[in-house]
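With one protein chain withheld, the remaining protein chains of the complex are depicted in position.
Moving on, here comes chain A:
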Amino acid sequence: MQSGCAKLVDPIDLEYFLPENKVEKKAEKCPPDIFFSLETNPITDGSAYIEVGEIKVSCSVNGPTEMRQDSQLVAVLKFASFLSWLPKDVQASIEKKLSRLLLSAIEPSVMLHQFPRGKYEIVTNILDIPSYNSSGLIGNCLAAAITCAGLALLNSGVQMYDLLVGLNLDLSALGNENGHLCVAVLPRLRQFSMLYAVDSCMPNTEFLKDSLTHAMDNCIKLADVIRSHLCGQLKTKIK
């Protein structure tokens, strides 16, 4: 016999508390505000730290060391362990993909023939990401990592064709409904070393051409800012 059992008139399902996937639309500045410093890790051959908006990236370069079985360039991109924004297996899969894209962005900018049988290791750590969730977050992290890796390679003294600059272009500024295009650019040579677009849909080839032209112009501005600050730091160090 059950007594004193009060039943709920209208039971609430537990799924009521599951949050909807809210995507905030925040205006992104293009080219973004950056802060960078070199030689943040003195025990490595080259290191750099960069802040692009709210994304913080640190990168270390070791080399040239003698290579045994792997290739001349080894690029690793990792999110810090205290960033728990995704499940572990999804994060590991994204890290592998971004590491491969980072390697393909770095490879055209380095003079590989100058160190035969030598190996450079580039380790990139994403230290902080914005708290809001946006569809272009992975592209933003990749672009910041590419710029940071370019600065770290510059600091390590490896011979490069050009300074490597990464940019995640918001395609809604060009009239498209939504989407991002992540580019890695050698600005003085006017060449693209990596392209990556996953959440965009461009109507035709002309739109792609306009997007790439816009991305190249913004990367040239960003590279000019970086180069002028590097020259300023060099002059300050000489005095």
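Going forward, contacts are C-beta pairs under 8 Å (C-beta built on N, C-alpha and C of every residue); 3 or more make two chains touch, one makes a residue touch a chain; residues count from 1.
As a convention for this text, contacts and distances are computed from a predicted model.
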Per UniProt record, name of the chain withheld from view ["Ribosomal RNA-processing protein 42", "Probable cytosolic iron-sulfur protein assembly protein Ciao1", "Origin of replication complex subunit 4" or "Light-independent protochlorophyllide reductase subunit B"]: "Ribosomal RNA-processing protein 42"
Among A:A80, A:M111, A:V198 or A:L234, residue touching the chain not depicted: A:V198
Residue among A:I34, A:L174, A:L208 or A:L230 that touches the chain left out of view: A:L208
Footprint left on chain A by the chain that the document does not show: 13, 15, 18, 20-21, 93, 96-97, 100-101, 104-105, 107-109, 186, 189-205, 207-209, 212-213, 216
